[in-house]
Structure formats: structure tokens, C-alpha cells
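Beneath this line is the structure, given in C-alpha cells, with notes to follow.
What you see is the complex with one protein chain gone and the rest in place.
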Amino acid sequence: MNTTTQKGMFGKEYAWRGIAVLCGLFVIALTLVIGAFLIYKGSDTFLKFGHTLWEFLGSAKWHPVDSAEGGGAAGALIFITGSLVTCGLALLIATPFALGSAIFMTEISARFGEKFYRPVVEIFAGIPSVVYGWVGLTVLVPFIRNVFDRQVGHSILAAGIVLAVMIFPTITSVSADAILAVPDACRKAAYGLGSTRWQTIRHIVIPAAAPGIISGIILGLARAFGEALAVSMVIGQTTALPKSIFSTTKTLTTEIASQMGNAMEGGELKSALWSMALLLFLVSLLFITLIHYFTNKGKAKAEGGKA
Amino acid sequence: MKKKIIAMTLSAVMAIGLFTGCGQTGESEAPAETQAAESGAQNETQAAQDEKELSGTITAAGSSALKPLADDAANAFAELYPDVAITIDAGGSGEGLKQVADGTVDIGNSDVEAAEKLDEAQAAELVDHQVCVITMAPIVNPDVAEAGVTDLSKEELIGIFTGEITNWSEVGGPDESIVLITRPTSSGTRATFQKYALDGNEEASNASMETDDSGVLLQNVRDTKGAIGYVALSYLVDDPGVATVAIDGVEPTLENTYNGTYPVWTFEHMYTKGEPNEVVGAFLEYIMSDEYGAQMETLGYGVSSKMTTTEH
Amino acid sequence: MLKTKFEIEHLNLHYGSFHALKNISMKIPANEITAFIGPSGCGKSTFLKTLNRMNDLEENVTIDGTVRMDEKDIYSEMDAITLRHDVGMVFQQPNPFPKSVYDNVAYGPRIFGIRKKSQLDEIVERSLRQAAIWNELKDRLKKSALGLSGGQQQRLCIARTLAIQPKVILMDEPTSALDPISTSKIEDLAMELKKDYTIIIVTHNMQQAARISDKTAFFLLGEAIEYGKTEDIFARPQDKRTENYITGRFG
Partner (left out) sequence: MDKRIQRARRADRAMTGIFYGIAAFFFALLLAFTGKVIIGGLMGASPEMFAFARQGAIGNQLFNTVYLVFISLLVSVPLGVFAGIYLAMYAKPGLFTRFLRICIETLSSLPSIVVGLFGYLVFLVFMGMGKSLLAGALSISILTLPLITTTTEDAIKGLPAGYFQAGMGMGSTRWQAIFHVLLPACIPRIMTGVILAAGRGFGEAAALLYTTGSGSSLRWGNWDITSPTSPLNVLRPAETLSIQIWNLQTNAQDAALANLASAVLLLLVLLFNIGANAWSRHINRKNSGEKA
């Protein structure tokens, strides 16, 4: 091989490598810029309008004025509570079903599961959230109104159900992957000891797949937390702390979606909304950290914790 | 045939005037015209072209209350000038004003004056075009109206929206809880309603359901027994399945708005940054023309020039 | 005369259209070690699995003929779960659960409904002692079983099987993944256990069969070619094919 082509070869090697590194750097830069953008926008509430972090997180008084003068109250507790309660409810509803489905498609009927059930579940994930919201408003809300004999069908319950349907595919497919990753040898050993299928699933498969399942649940939670349009249509936005699952309330995202467009640029209200967007960003970071924690735990388990 | 020739001529024009189409409309006019003249089109097409030479884009964003009108006007305008691409976005009055001030859209639609949402320097750059009058009506679920609540005094209305009156029986209706359905605090519709129907009294946020837009509000009032809310008349022209309520005996109609007896109305504004360019100017002129005025009324908007009073 | 544990008559097994076991009949005595030898794919492992119905877990398997354990037909008169309580199995790859050493051994008793801590402690200790691994593991009962060496894992799996107090232990090439020292420990263990259990072992390793088993069966292409006392099979094979295999002429 002569030297010029060799040079060309290695030159290319470095060039391509450089491009790959650049793309990696680009992703980092993009994330940092988005983060910086949110911090820049969201810090005004505290720096320019002088609200304390404690007020923002712990107070339910929400009267930011829609002008640059400030002087209102910017307590986001109602929205934080609303987000937590609806997402919690969604998880409570979705997790058993999702886990059941994941087990069905891996342990009970693997052939049907892989061929039909998984694709169907993934289609659930691809349905645009606007469509979910509209079906929720026109089908679910009247249903709740009639079944529970309430005057208003909009409620945390409705939002929780809509979100549950939305996050169901995420939890199901991540859990199914985790269950599939449990070595078959474990199942054989359990059957060999005379376990029934349910005993095998309950005592061996689920504990072994637990870190992956928890990651799936957190991933679902993150999706629920960030959802705006579908929730805003069915939660019956009321600026008040919820009293029961039939209460109407607001979440972080619904308030951002409904006020951001109208709020005055540079005003107190808009800054407070940006602070809420920043909070969402930080919460998603928290979720990611948790997922990492659990996947590492899963890895440690699989490697036997020799260390 | 004729159309085809025009289309071909214009395509040629556009091809030569590179970059003109994709930029803002401002630059696209002059070259298009000169090119058209130079292209030496035949006389008959030239004549047609006088009428249809406008070309460019118009982008507008803002008030959702104004959007149906703007859409309709845009369609009619586009029939006349097929080379003008018009985009109307909702997003809210604040967003419309911000975007027009940023220069990202040509027209900012707003329910409120620019000064309320922008700082002084920005607001001063904008030129106001009061394209129409919009009238807000209180609406209730049909069950409330059927039970006899068709007229509320201002005091009753204030009592209801501030959360002091919580049962319809207190205002002569059925024994049923009142469900308040309103708009977010930053909404222009809400600001107008609050200012002129509630005399500035703050709505009870903690007892009402807010909806992001008038369409969903309407749906909610229609579906919820004992519900009361408010929308612009434009949402009520096709049978909406809700009942309007008179205030102090005055029905919310365009006539009553024109003659000054019904108080809950406001001018709708289309702001431009500086004076509008030719295409945008033509569009604004078209909306405010008499020939479009008739169409405007069938959509439920009031014609600005018919107002006998401009003050509340 | 030794008591007969398994009595197999005219056993045929098909995977779909593939005829994997062909008309097998044999009697397997209790409290002895019986070894199955033969080249890969000869059906010896498949045959082993019919004895505790692990084949049930696979699809497209059809079985005819009879397998009787203690004079009971395991396919018609017993169900798989009960059967597997009596017939434990140790696999080719050590397959401890991703749990602690203690929980691995206690798994079986627990699914039987034994919940009492003292009783479980006792079973765990007894099983680990029987598997000759108590001394190595008694200080790390709460550590993950996945951290053990391969040989320890395999002996733990044996202990796990012993904890359910089976009558029979099936071993499917239990030492093929292990080093020589671990292998000899497992062989010693098997010799020790045959006092109380019937052991059936599938092995690739003819020396191992010769070392530890009392009886040996040679399988080829789904047929049981020859079955008899281990010393007879190795010293005086009746069938030419057995002789060829044992002397290393094929396989």
C-alpha cells in the first residue's frame, strides 16, 4: 500500500471521527442551550420579581400580575399538587394493567404477544395527544358525569384515566423488554423445582425484572408529567387545590399551555410560567437520574455484585 | 386558458425575482411588478394582471376570538389574489402582539390594546387597525334557560362570577349548583368580559373551570348542567346548543351593540409593525371594506363604522 | 434385587415431525446413579426431561408410551407440578436465581408454604450441608448467588434441589461448564447423595460415567442402543456402535 492512499485513509479516519465527535458535542450543546434558555427565562420570577423559592414551591396563592411591574403572588403549589396527583393516579391505574399486559405478552402467550399484542400496544403510543384529549372530552367526561352522577365530569379522575391510557404503552413495552431479558435458565430452574407458572412469574421473573420495570414506570411518569394538551381538555382547569379525585384543578403543563400565549412578554405572569417550565425540566432531569439509578442497580444485580 | 397563462407568467416572474418570495412580503412587491412589466405579457393578460398582481405572504397570529373572521377574510381574499399566501394562527392576544413586535408575523391580532401587553417602546412601533367589533355574550346550559333564567341583572352576574351566588335558585332558576366556565386570566375575552360585564370585579378563579379556548368552553357549557360561561357572538351563529342571557334586559345582539345599549363589546385590533406593506395593506383594507362588512355580520362580528358610540 | 424407580415402556417423542426418541423401554433402579451417554443430539437430554416433564414447557412436543415412577404413570396419573416436587433437576449451566444464597435455597420450601423462619433456616442449612457447600457459604448467605464461582453456583443449585426433598435428582451435564476441581467435587457429591436419592445423570464425559455411575445407557439417534451395568458397558459392550463410541471411533 503506498503512502498517499494510506495518508488519505487516515486523514479520512480523522475527519469522520471528528464529525462523529462534533455530533456528540452538538447534542450536548443543544441540551445545555435549552437548559440555559429555561434558566434565563425562569429565573426572573426570583431575581427580577423577588419571589422566594419557598413561596414558589410551597404557596397556593397564585395571582401574578400580567405586567412588568410585579407585586403579585407566584405560588405554584396548586399546579405542582395537580401534576403530582394526576400523574400519581395515572400510574396507579396504568401500572397494574401495563404489568399484566407485559406479562401476558411475554410469559403467557408469547407468540400472540409478539405478533399482535406488542404492535397494537405500540400503536397506542403513536396516537397524537390531541386525539386522546378530544376523545377524553367527548366520551370519558360525559361517562364520568353519568356514572358517578356528578354535575361536572371534568376531574382529576378523567385526567388520570386519559394519562393512564397514554402512558400504558410506555410502561408495557419497557417492562416487557425487562421481562424478556430475564434468562430462561431462571424460569427452567423454577419449573424444575415444581413451581406453577404464576409462582415462577411472581417469585422469580418479576423480582429479577424489577429494575427494568421501575425504569418503565418512571419513563411513563415522565411522559405523564410533560403532557399538556390532552390533560387541559379534561381536567376542568380550576385554580384551587383539589379536594377529591372528582375535583377540578390545574397542572403545571396545563397552566403553561393556556397562559403562555396570552401573557405579556417580560411580565410577572410570564416569568412565573417560565419558572414552571424550568421546574418541568428539572423534574425530567430528576426522573432520568432515577432511571439511571435503577438500571445501574439492575446491572449490579445481573453481575452479581462481586465488587 | 387565461388562468394558465397568468400562472405561467407569474411563475416566470417569481423565478427571476429570486429570494423575493421567501423573504418577508415587504421586498417582494417591487421586483415582481417591474418584472411583470418587462416580461411584456399580452394585453389581455396584462389587464387581468392589474387585478391579480398582488403576490407575497401574509402571516398573522394572536387572538383566538378574531381567528374565525381572519380565516374567512383570508379565504375570500385568496380567491381574489391567488398568489397571496395567508397564514392565520391563534395563540392568544399576547402572543400575537409579541410576534408582530418581534417581526415574526405581519399582523398581530389582539382583543386588547397593545400597550396592555407590551412595553411602551414596543407598543409605540405598532400601528393599530380596528377591524371590527366583537360582542361577548353570557351563555348558559339550555336547562338553566328552560327553567326561566334568560335575563340577569348586572349585580346578579357579578354575584355569580365572583362566587357569591352559587345556586341558580338564588336568581330565580332551578335548585342546581352554578358551574362557572371561564377563560384563563390572561385571555382577552376574559379581560373584556370582566371589564364591561362585571364592572372590573375579579372572577373567582378558585371556583371556576378555565378553558384554553372558546370552542372548548362552548362544548363544556353545552355538556354541563347548570353551567354558565361567555363567548363572542361569532361562536353562536350556527346553532350552538347553548342559550344566551340578556344583561339588565338587553339581549346580546349586534344591533344592541351598535346602538350602545349592550355594554360588553370591544374593538378587535390588527396591529402591524409600522405602516403595512402593500399586500398586508390591501388585506386590511379588504377586511374593513363595506362589501366584506356584510359577510362579517353573518359571522357574528360587528362592523366598526356602524358603531354609534366608540366609548363604553 | 434393587427396587425399580422408573419404568419406561415404548416411549416415543416427536418435536413436530422430528422423531426424537424412538421406542425406548428401560427400568431405572432406585438409589443408584444411572448415566446416559451418547453423542450430541442423540436424545439423552430429551429423554432425561421426559422424566420430570420439562418437555411440557416446549411447544409441538408429542409423547406416547408410558413412564411410570413408583408404579404411577407420570403422564396420566400425576400432574407436572407434583411430579417435579419429587423429581428435581440440575441443569447444564448453573442457574441460580438473582437472589441471595439463602433465598435461592429457601425458594422451594417457600412455595410449598413453609413460612417459619426457624424451619427455613434449618432446611437451608441442612440442604447446604448435604451439598457440601455449607462451610464455604455460611458467612455469605445474604449475598447474591450470582457472585459465586461456577462450581459453587452449581452446588448451590443442587442444594436448592435438595431443599424440596425430592426422591430423584436429574442432572443434565452438570459439570460441562465447570473446571476439573469443581467437577470432582460435584462427582463426590453425587456419590454421596445416592444413598438417599435416585440420581440420573446425562454426561458427555465417558470417564465421568465410568467413575460414578452404577448403570449406563448409550443413546444414538434417538434410540437406547445399550443399557446395563456400567462396568459391562465399558468393558464388554454388546453392540458394535457402543464399542465404537466408547473407544472413540466416532462421536
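Order of writing sets the labels: A, B and C. Residues in every chain begin at 1.
Definition applied: contacts are C-beta pairs under 8 Å (C-beta built on N, C-alpha and C of every residue); 3 or more make two chains touch, one makes a residue touch a chain.
What you are looking at is a predicted structure, and each value in this text was computed from that prediction instead of being measured.
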Can you list the shown chains that the hidden chain touches? A, B, C
Which of these touches the unseen chain: B:198, B:216 or B:288? B:216
Contact with the hidden chain (one of B:82, B:142 or B:293): B:82
Just one of A:65, A:222, A:240 or A:264 touches the chain that is missing; which is it? A:222
Name, in rising order, the residues on chain C that touch the hidden chain in the full complex. 79, 81-82, 85, 111-113
Positions on chain A contacted by the hidden chain, ascending: 9-10, 12-13, 16-17, 19-24, 26-28, 30-35, 37-38, 96-97, 100-101, 103-105, 108-109, 116-117, 119-124, 126-131, 134-135, 139, 165, 168, 195-199, 201, 219, 222-223, 225-229, 253, 256-257, 260, 277, 280-281, 284-285, 287-288, 291-292
Need a quick check: the contact residues on chain B for the chain that isn't drawn. 7, 11, 14-15, 17-22, 24, 28, 55-57, 59, 61, 64, 67-68, 71, 75, 78, 82-91, 95, 102-105, 212-216, 218-219, 235
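Operating definition for what follows: only the chains that are shown with their structure count from here on.
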Under the document's definition of touching, what chains do chain A and chain B have as common neighbours? none
With centres defined as the mean C-alpha position, give me the chain A-chain B separation in Å. 36
Can you give the whole-Å distance between the Cα centres of chain B and chain C? 82
In the complex, go through chain A and note every residue touching chain C. 183, 185-186, 188-196, 199, 203-204, 207-208, 301-306
So in the complex, the part of chain C that touches chain A is made up of which residues? 52, 54, 57, 81-85, 88-89, 91, 93, 95-99, 107-108, 110-111, 143-148, 157, 160-161, 164
Within the complex, which stretch of chain B touches chain A? 90-95, 98, 101, 116-119, 176-177, 179, 184-188, 205-212, 216, 219-220, 223-226
